[in-house]
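Moving on, here comes chain A:
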Amino acid sequence: MIFSYYPGCTLKTKAKELDEYARKSAKVLGITLEELPDWQCCGAVYPLAQDEIATRLSSVRALVSAKDVDRDLVTLCSACHHVIKRVNHDMETNEDIRTKVNNYLELDEDYRGETNVVHYLELLRDVIGFDELRKKVINPLKGKKIGAYYGCLLLRPSKTMEFDNPENPTIMEDFIRAIGGDPVIYPYRNECCGGYIALNKKELTQERCNSIVASAIEKDADMLITACPLCMYNLDINSTEQKLPVYYFTELLAEALGVK
Partner candidate 1 sequence: MSIEKTEDSNFEPLIVAFCCNWCSYAGADLAGTSRLSYPANVKIIRVPCSCRVNPMFILRAFQRGADGVIICGCHPGDCHYSTGNYYARRRMTLLFSMLDYLGIERGRTRVEWVSAAEGVKFSTVMNEFSKTIHELGENKKLRDLRCKEFLD
Partner candidate 2 sequence: MYTAEREMTENVLRISNVNTRKCMKCGKCSGACPAFDKMDIHPHQFVSMVEKGDIEGLMNSKTLWSCLSCFACVERCPRNVEPAKLIEAVRLSVIRKQGENRLKADDIPVLLDDELPQQAIVSAFRKFSK
Partner candidate 3 sequence: MQRIFGLIKDRVGALLADGTVDRVIGWEKGEFLYDHTPAIFNAEDDLVDLVYDGFCASNLSKYLIDESKKDGKILALLKPCDTYNFNQLIKEHRINRDNVYVLGIECRGMLDIDKIRALGIKGIEKVEEQGDELYIQTIYGDKTCKRNEVLLEKCINCKGKEHVAYDELVTSGEDIPQVESNRFEDVEKLEAMTSDERFAFWRGELSKCIRCNACRNVCPICSCVECVFDNKDSVVASKANTDEFEENLFHIIRAFHVAGRCTDCGECSRVCPQGIPLHLLNRKIIKDINEFYGEYQAGQDTNSLGPLTDFTKEDVEPSIITEKGGEK
């Protein structure tokens, strides 16, 4: 099973481990992640304005190059997944945006949202299947109480992201069980960590992260896992009261598969 892979800029720098462990685990799971030859930064935030075309082009270029090789596009970072999937939705449903983007890009064949955007976790759930994954685990994370931290971009808005039940998701908890850990369900796992607001209103990010970490600790989680480099940074640096170690979920996956 071969998929086109869109790593995203941060996974080439600050979040190298997220990407590295993902590739190693994929190999063991029989998945070939073929990085797109020439991808550009997705812009990290989805342009909510309907009249903005330029900020959508990089995502469409990535989608088109996946379509050219007739493969699904796998993403790993929550922000890239959010932006590319919503732009893809625009290209499928919004005639005005589709026409303007296609006119600008002058592709030989109009792009109408054909490519499927699949997050790495969806790959584990729907393509490989968590039961299959459990079979491939060689050192399960026995006794580790792991809190899944979804953040906002993977789940919302659910009508477009269609990732999981936005208020009561189960995909990461199932993932944790598959790699042998004990999932800890705490109510703030789908609340926002503050994201980019860290740059201009640090105390707001701290307030958000503190309540998230406090809630996880109250449910006696030992650690948190996330798929987003910015959530990783905020939960790590901007939680000023209690502290919890935060890992990329692929790191735990790699450890469980014995390829760390």
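A few comments on the model shown:
Here, a residue touches a chain if its C-beta (ideal position, glycine included) is under 8 Å from a C-beta of that chain, and two chains touch if they have at least 3 such contacts; residues count from 1.
On the choice of candidates, all candidates are chains of the complex that A comes from, given by their letters.
The structure presented is a predicted model; accordingly, all values stated were derived computationally and were not measured.
Looking at 1, 2 or 3, the chain of this complex that touches chain A is the one numbered 2.
Residues of chain A touching candidate 2 in their complex: 8-10, 13-15, 41, 43-45, 47-51, 55, 77, 79, 152, 155-158, 166, 191-192, 194-201, 204, 208, 228-230, 232-233, 236-237.
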